[in-house]
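A single protein chain has been removed from this complex, and every other one stays in its place.
Up next is chain A:
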Amino acid sequence: MSEEIVFDCLHAEIVNYCLNNSKDQNDLGTLEYIGFTTGYRLIERLTRDVGRFKDELETMKFICTDFWTLIYKKQVDNLRTNNYGMYVVQDKAFRFLTRISPGSKQLEQAPKFVAFTCGLVRGALSNLGINSTVTAEVQTIPACRFHIEVNRG
């Protein structure tokens, strides 16, 4: 609990830093990249003692269940796949959105609170050998849906 608030504060500061420091206020690239490098390194430490995943689905399940629960303190509410490399993770109370009041003005701001996580997931997958594109969609705060598309070939 107590470490959570430290991270939540740090995350909020990183969001502000990245947006204030970039020429374009809507440029979430830096934020995503900070998430990417974090995810890339973190997963390496986490999976040191975990057996090799047998396929893509198993890797995905690990990221979207075990990894997610550790980082976001709750299980995802739904995980779906079309079995063609498209995965959808739904979290009805996403950690970085729960402190924001719902409203259309706030909804406009939502992308900046999910960009770090898109990068985090992409980074973690990348280190496990899966090249992906991760996007997020917020329709009503604090619910969020992450789309993970595996780039094959």
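Convention: a contact is a pair of C-beta atoms (placed from the backbone, for glycine too) under 8 Å apart; a residue touches a chain by one contact, two chains touch by 3 or more; residues count from 1.
By our rule, contacts and distances are computed from a predicted model.
The complex includes a chain that is not drawn, and of the options "Ras-related protein Rab", "Trafficking protein particle complex subunit", "ATP synthase protein 8" or "Anaphase-promoting complex subunit 2" the UniProt name matching it is "Trafficking protein particle complex subunit". Although one chain is hidden here, its contacts on chain A can still be listed: residues 2-7, 9-11, 13-14, 17-18, 21, 30, 33-35, 37-38, 41-42, 45-46, 49-51, 61-62, 65-66, 69-71.
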